[in-house]
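Every protein chain except one is present and positioned as in the full complex.
Moving on to chain A:
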Amino acid sequence: MALHPRVAAAPAGTPTNISQGSKTKGGIGESTLRPDGTLKVTGEFAYSSDMWHEDMLWGHTLRSTVAHAEIKSIDIGEAVAMPGVYAVLTYDDLPTEVKNYGLEIQDTPVLAHGRVRHHGEPVALVAADHPETARRAAAKIKIEYVELPVITDEASATAPGAILIHEGRDDHHIGHVPHPNIVHRQPIIRGDADEAAGRADVIVKGEYTFGMQDQAFLGPESGLAVPSEDGGVELYVATQWLHSDLRQIAPVLGLPEDKVRMTLSGVGGAFGGREDLSMQIHACLLALRTGKPVKIVYNRFESFFGHVHRHPAKLYYEHGATKDGKLTHMKCRIVLDGGAYASASPAVVGNAASLSVGPYVIDDVDIEALALYSNNPPCGAMRGFGAVQACFAYEAQMDKVAAKLGIDPVEFRQLNAMEQGALLPTGQTVDSPAPVAELLRRVKARPLPPEQQWLAAGEEADVRALPGGLSNTTHGEGVVRGVGYAVGIKNVGFSEGFDDYSTARVRMEVVGGEPVATVHTAMAEVGQGGVTVHAQIARTELGVTQVTIQPADTQVGSAGSTSASRQTYVTGGAVKHTCENVREKVLEIGRRKFGSYHPAWATAELLLEGGKVVTDGGEVLADLVDVLEDEAVDLELEWRHRPTEAFDLHTGQGNGHVQYSFAAHRAVVEVDTELGLVKVIELACAQDVGKALNPLSVVGQIQGGTTQGLGVAVMEEIIIDPKTAKVRNPSFTDYLIPTILDTPTIPVDVLELADDHAPYGLRGVGEAPTLSSTPAVLAAIRNATGLELNRTPVRPEHLTGT
C-alpha cells in the first residue's frame, strides 16, 4: 500500500556503527568531537522511533483511565474484529507464570490483572497495520472498572484500614518497614542529636515540598521487535541498560536470555526515565504472537504514563548552630512518594538518607527517609536520584540558619563545609578531594551580571530581557533582583553493596595498512558522550588514531546502567582496563618477534603511541603494523570499582558509596513582583570533575544538568489531582520545560582535583549540577522578594500571594 523507498529485509534503521577518522589525535583530555555528530546533524542517525521493517505492524497500549480500581471485565471482541488488526492481548494472554517485572522488586504487572493501581497503567495491547488502526481498535476495548479509594500521600497510605497497594508483599524490605504501604525506610543515627541540640544557640526548623518532575527526554519510548526463526526475538530499543532489560524481559516471554537479542537503537535522552521497562515486553509479546515485526512508538501523552518520574517529597528539617556559626546537629525526615510500583524507590531512599546532610560536617544527626506506595504515578530514577530533593531542603535551611545568626550565607556554608577526610552521617570517610568551600568561593568571586540589562542607554526597555519577555507584561516597574547560592553532594555509581561492574571487548588489528582498535561494550549512549570518551581512552591506551565503536548489544557482557553518573567511570574504566591488557598482549607479540633486536623490549617500560611501540624515554622500537601483521588481539574483560556496603537497617552506618561529586551554583534572578514572573539572568556553576576526559562534553553535561534544576525551580511539575490521583498535564503544552528563552547564560568553572581511586582521577559529572541549581534559584527568588518559599516549583501565585 505505502510508498516505501526503503527496501529492507533487516531493519532499515539498524543502530549505528561509528567509526572515527584519523584527523585528530583525540586522546583523553581533548575536546574530541562526537563520532555520531555527523549522523545526528544530517538526520541519518537511527533513533528507536526511526526503526522500520518490511511488513511491520504497529503496536498500541490501552491504558487505565482511572487511578485505582478493580477490573470487572475486559471485552476485546469489537477490537479483534476490526480490519487491519492482527492481535489484541490482555493479561490472560501472557505466556508464562511470570507476569510482573521490576528493577529490584517484581511488582509491576506487564498488563494489569484484576486491579489497576495508577492512572495510565497498561491494560491491553493491540497490533495493527497502521498506527491509527491500532489506536481505534484499542478505543473499542471495553473495560468495566469498580473504582477504589485512592491513596495519595503519607496520611492516606498509613491511615488505619488503608487499602494495601500491594497485598501479600514478600519482598526483602517488608520485614523492616513500619507499614506495608511503605516500600523501604532507612534511618541514619550518628552521635546524639538531642544532646547536641542543647549546645545550639539557634535552632531552625523547616518543612519543604518538592513537586513531581519528569525526565521529559525528547525521544519517545519506542522500539522494534522482530521475531526470529529460532522462536526468539530481536529487540531494537532505546534504554539505559540492555542487560537489565533482558533480565526482566526473558522470563515474561518464557525464553532463555540468549533467544532475546537486544540491540541499542538511538536514544533521544534518558535522565533516569529509561531505567525501567516501558514498551519492551509489549512489543516482544505482539511480535511473537503475530509472527511479524512490531513497532511501538509512544506519543508525548503516552510517554508521560510510560516512564517513572522524580519522587515528589515532603522534607522536615531541623538544624542547630552556635553563635560562631558552627552547625551542632541535624534532624530530618524525608517522605518520598514512590507511587504505585517500587521501581528504584529503595535505592532512592538510601541516597536521600545518606546525602541528607549535604556537603557539611555535622557529627550528631537523626535521619529518616522512606518511600510510600500510593496510587500516584510510579516514581524512580531521575538525574540526582534522591539527592536532589534533600539538597533543595538543606540548602534552604543553610540560608535560614545563616540569616538567624546574621552571617553571610556563603561564609556560613564555608564554615561548615566538608573537606577530604570528613565523615558522612553513615560513618564513611570522604577519601578524595571535597572542595566545597572552594567551589562556593569561585561562584561568589565571579563578577555579577550588570543590573537592569533591559535598559540600554537612552533607549526604551528591551522587553525581551525582562520577566515575561515578549509578552510585554512589564517595562521594568516592579522588577527586583536577587542573588542566591547553593552547593550539593551526589554519590557516583551504584551504592549499598551493588556489584557495579562493566564489561568491555577490545580488538586490535591491522586494517588497510593501519592499526585499528575496535571497542565493543553494551553501554547505552543516551547523549552523554560515552562513545566519544571510549574512543579517546582507546587512543590513549593503544596509541592508535583509528577507533571503531561497535553498536551496543547483548552479544557482549553487561555494561551496567547509563545512570548514577557512572558510565565514564565504570565502562570507561572497563575500556581502559581491557585496553591495558590488549596492550600487554601486543607487547608480548612484539617481544616474540623483535625482542632480540633491542634490549629495551625486555627492560624498559613500553608504551603504544602514534602507531608505534615506544619506550618511556621516547625511543621507537617498532611499528604496530609490523608487530601485529595479520594477527589480532581480542579480549573481553569485566572491571569493577571498589566494593561498597549496605547501610545498617537501624543505624544507617556503612561504607555505602564509591565516590562523590560536588557542584555549586550562584543564581541571579529578576522577579516581576506584580505578576509573579521570574527571569533567571545567570546561573553560574563551579564543579569538580576530577579529570575532564572531554572538556567540551563535561561543560555540556553541567549546563544541561543546571537547566533541569532550573526547570524544577520555576516551572516543571506533573500535577496530580488529589481527589482522583489522575495526571492533569501529560503534554508539552501543560508540562513546561525550559525553552531557550527561559534559560540564562550558564558560565561553568571546572575544577580537576583527581580522585586517586578512579580511572584517570575522573569523577562522574552528570548529576551534581542538577542538585544545586534548584536551591540556588529559590534562594535568589527569596533574596529578591523576601518570601519564604518552601515549595518547588515556584509558581506566580506563590510570589504574588494570590
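Everything that follows uses one rule, which is that contacts are C-beta pairs under 8 Å (C-beta built on N, C-alpha and C of every residue); 3 or more make two chains touch, one makes a residue touch a chain; residues count from 1.
Heads up, the rule we're going with is that contacts and distances are computed from a predicted model.
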Practice prompt. Select, from "Carbohydrate ABC transporter permease", "proton-translocating NAD(P)(+) transhydrogenase", "(2Fe-2S)-binding protein" or "Glycine cleavage system H protein", the UniProt-recorded name of the complex's unshown chain.
Written response: "(2Fe-2S)-binding protein"
Fill in: Selected from A:A216, A:L253, A:V614 or A:V765 as touching the chain missing from the view
A:A216
Response to the item:
Contacting the left-out chain: of A:N299, A:T615 or A:T800, that is A:N299
Worksheet item: Who touches the missing chain here, A:S31, A:Q106 or A:T209?
Response: A:S31
Worksheet item: In the full complex, which of A:N181, A:Q240 or A:Q528 touches the chain missing from this view?
Response: A:Q528
Worksheet item: In the whole complex, what residues of chain A lie against the chain that is missing from view?
Response: 1-6, 12-13, 16-21, 31, 33-47, 49-50, 52, 130, 132, 215-220, 266-271, 297, 299-300, 462, 464-465, 470, 526-529, 696-697, 699-700, 703-708, 731-733, 737-741, 743, 745-746
